[in-house]
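Every protein chain but one is kept in place in this view of the complex.
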Amino acid sequence: MLLEGSHFIHSPPSRVFALLNDPDVLSRCVPGVKSLVLDGTDSYKAQVEVAIGPVKGKFDGKIAITEKVQDQSMTLKVEFKSPVGIANALGTLKLEPENDGTTVHWAGEPQLMGMIASVGARLIGGVAKVQADLFFSKLELEAQKVES
Amino acid sequence: MAQVVAVTMTVNGVKSTHHPEPRTLLVHYLREKLGLTGTHVGCDTSQCGSCTVHVDGMAIKSCTMFAVQAEGANVTTIEGMGEIGHLHALQTGFWEEHGLQCGFCTPGMIMSSADLLSHNPNPSESEIRHALEGNFCRCTGYHNIVKAVQNAAHSMAQSAMAQAADD
Amino acid sequence: MYTSEFTYHKASSVSDALAQLASNPDAKLLAGGHSLIPTMKLRLASPSALIDVSSLPELRGIRTEGDTIIIGAMTTHRELEFSKVPLLSEVARLIGDPMVRNKGTIGGALAHADPSADYPAAILALNAKIKIQSSSGARVVTADEFFQGMFTTALAPGEMLVEIHVPASVKGAAYEKFAHPASRYAVAGVAVVVHSDGSLRAAVTGAGDHAMRLTKLESEGVSSACKGLVSASDLMGDHFASAEYRAHLVDVMASKALARAK
Partner (left out) sequence: MTEKFFGKAVKRVEDPRFITGAGNYTDDIVLHNMTYAAMVRSPYAHAKINSIDASAALALPGVLAVLTGKDLVAAGINPIPPGWLLPDLKISAHHAIQPDKVTHVGNIVAAVIAETRAIAEDAAALVDVDYEMLPAVALGSTALAEGAPQVHELAPGNVAFKWEIGDSAAVDAEFAHAFKTVEVKLRNQRLVPNAIEPRSSLADYKRAGDEYTLYTTSQNPHIHRVMLGAFIMGIPEHKLRIVSPDVGGGFGSKIFQYPEEVIVLFASKKLNRPVKWTATRSESFVSDAQGRDHETVAEMCVDADHKVLALRVKTIANLGAYLTTFAPAVPTYLYGTLMNGTYKWKAIHCHVTGTYTNTVGVDAYRGAGRPEATYVLERIMSRMALELGVDPLEFRRKNFIQPDEFPYQTPVALQYDSGNYEPAMDKAMAMLDYAGLRAKQAEGRKNGKYIGIGVSTYLEACGLAPSALVGSLGAQAGQWESALVRVSATGKVEVLTGSHSHGQGHETAFAQVVADELQIPMEDVSIVHGDTARLPHGWGTYGSRSAPVGLSAIKMASDKINDKAKKIAAHLLEASVDDIVHEDGKYQVKGVPEKSKSFFDIALMAHLAHNYPADLEPGLEATHFYDPKNFVYPFGTHLAVVEVDANTGHIQLIRYVCVDDCGPIINPLIVEGQVHGGVAQGMGQALLENTVYDDNGQLTSGSYLEYTMPRADNMVQLEIGHTVTPSPHNPLGVKGIGEAGTISSTAAIANAVIDALEPFGVKHLDMPYTPEKVWRAISASLPQAADD
């Protein structure tokens, strides 16, 4: 299932792009991050704790950024696993200048595997939206921080 | 070592104390600590109803309750409903109407039906079907289960009338 | 099937439960258990401690104070089903199955805020208030403030839901649900309440990522056939029902509920 959305950040594309490539910023913005470390060029190792309703689990994984077009777009390959299943996603971020800021269009096709796939299918759309909202609201805060 | 908790409950009129881990589900407690294997496990998401027992007079799914939560409770399982020669009207109803085939869901069906008849002694067919929403049967197509509950309701009403006449 | 290990504490009072909760942020309150225990059995959650509040007397029962009915959080669906509480008795009858209703509680269900649960629509339409307790005191929030998103409510860490306040009487109320045939959760459940002052409130559960008011119905909603109350783009979809179909079901359920409530 393809999921997509867009968020407006009050900051120009160049700054948003920089934020999205800053491990420190990402570790503050990605929901539930316990650790996020650079592990090669544009590649991160991460541990996140996901809590959605009663479901709570620690996922270990990696995030790789590919097909980077400076200040315009990037592709994210995300692979996380936990004892209850695996969550992979291939996503794109497109940055579009708009008024005094940037609209970030995101799209992704999450793949759930294992137990979370057999019980979580009905929730995936909502979960992705919640996580995206959280991420971009924090990114907005980061954007303000950088500017101030 | 894992925590263990003393639990005392009365099951089918017999009071006993054991020390399960908190994570022991009531159904595992009944089956493994007390050897009451008439209560079955058919699923893990609280849908199928094979594990239905009564706790303090109400039908519950014993796979969705920890044994420690039944501290002090009065529990009735299928083994406590009746025995050959002294069957509960529902047990007789299921037998007479061929309300069971493989028998696996039957204890849960009987316990759920008993809850229904306790507050609705004369249910309509659709009320019976609605009341059995939480119990799966793969063998009978529910046809004879409905008849079994009707049979029991009828015989319970008759014996209640007979008793009233005696009083 | 076993959950992971946890320690069990049977709370002796609300304040005891809150103190336990404060001492272990990973602990979970155990109410009826019908969402939490299956999740733990599938090991989709492994809290290190459970604080059992299900049988606290102070959280049970339904009482009337003036024009308000106060429902204890640990009141079971069954108690509500056999009560005279407006709308909630009708809603409770449609939850899960009899065994779930015998054990599950309204407080547990509301705190859990499953997007497909039945109560939230009714709570919104009734304009109910939710009383929340923490070690520092109590606060009351409106239903509109309470439901914030998928599995997300106004409850902060360390807080617990203790009471639900609903109007003692309304002019009319109805809940119409299109149930998922397997889970029996709402694919679209619409509650409509005509309050004593004549105002109309309506809300839907199941269709979106959380329960929400049907503002279009409330503002225009006097005609009998509802059309286009919600946009599919605001709804969820899965392999059983797409967002577009859910949007249609909202209209159908709203029309039926409206007809009965008026």
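The letters A, B and C name the chains in turn, as written, and every chain counts its residues from 1.
Going forward, contacts are C-beta pairs under 8 Å (C-beta built on N, C-alpha and C of every residue); 3 or more make two chains touch, one makes a residue touch a chain.
Note that the structure is a prediction, hence the values are computed from the model and not measured.
For the options B:7, B:59, B:75 or B:100, the residue in contact with the chain missing from this view is B:100. Residue in contact with the omitted chain (choice from A:35, A:70 or A:118): A:118.
Touching the omitted chain from subunit B are residues 21, 23-24, 28, 31-32, 35-45, 47-48, 50, 77-79, 81-84, 87, 91, 94-96, 98, 100-107, 110, 125-126, 128-130, 132-133, 135-146. Along subunit C, the points of touch with the absent chain fall at residues 1-2, 4-5, 42-43, 178, 181-183, 185, 227, 239-242, 245, 248-249, 252. In the full complex, subunit A touches the omitted chain through residues 83, 85-86, 111-115, 117-119, 121-122.
Following the convention adopted for this analysis, only the chains that are shown with their structure count from here on.
The distance from the centre of subunit A to the centre of subunit C, each centre being the mean of the chain's C-alpha atoms, comes to 30 Å. For the pair subunit B and subunit C, the distance between C-alpha centroids works out to 28 Å. Here the spacing of subunit A and subunit B, counted between their Cα centres, is 49 Å.
For subunit A, the set of residues that touch two or more other chains comprises 119. Within subunit B, the positions touching two or more other chains are listed as 45. Across the complex, subunit C meets subunit A through its residues 28, 35-36, 39-40, 42-47, 112-116, 149-152, 209, 236-240. By the touch criterion stated above, subunit B contacts subunit C in their complex at residues 2-3, 5, 21-25, 28, 41, 44-47, 49, 52, 58-61, 63-66, 68-69, 71, 112, 115-116, 119, 131, 133-135.
Residue ranges of subunit C in contact with subunit B, taken from their complex: 1-8, 10, 30, 33-34, 37-38, 41-42, 50, 52, 54, 78, 82, 96-100, 102-103, 182-184.
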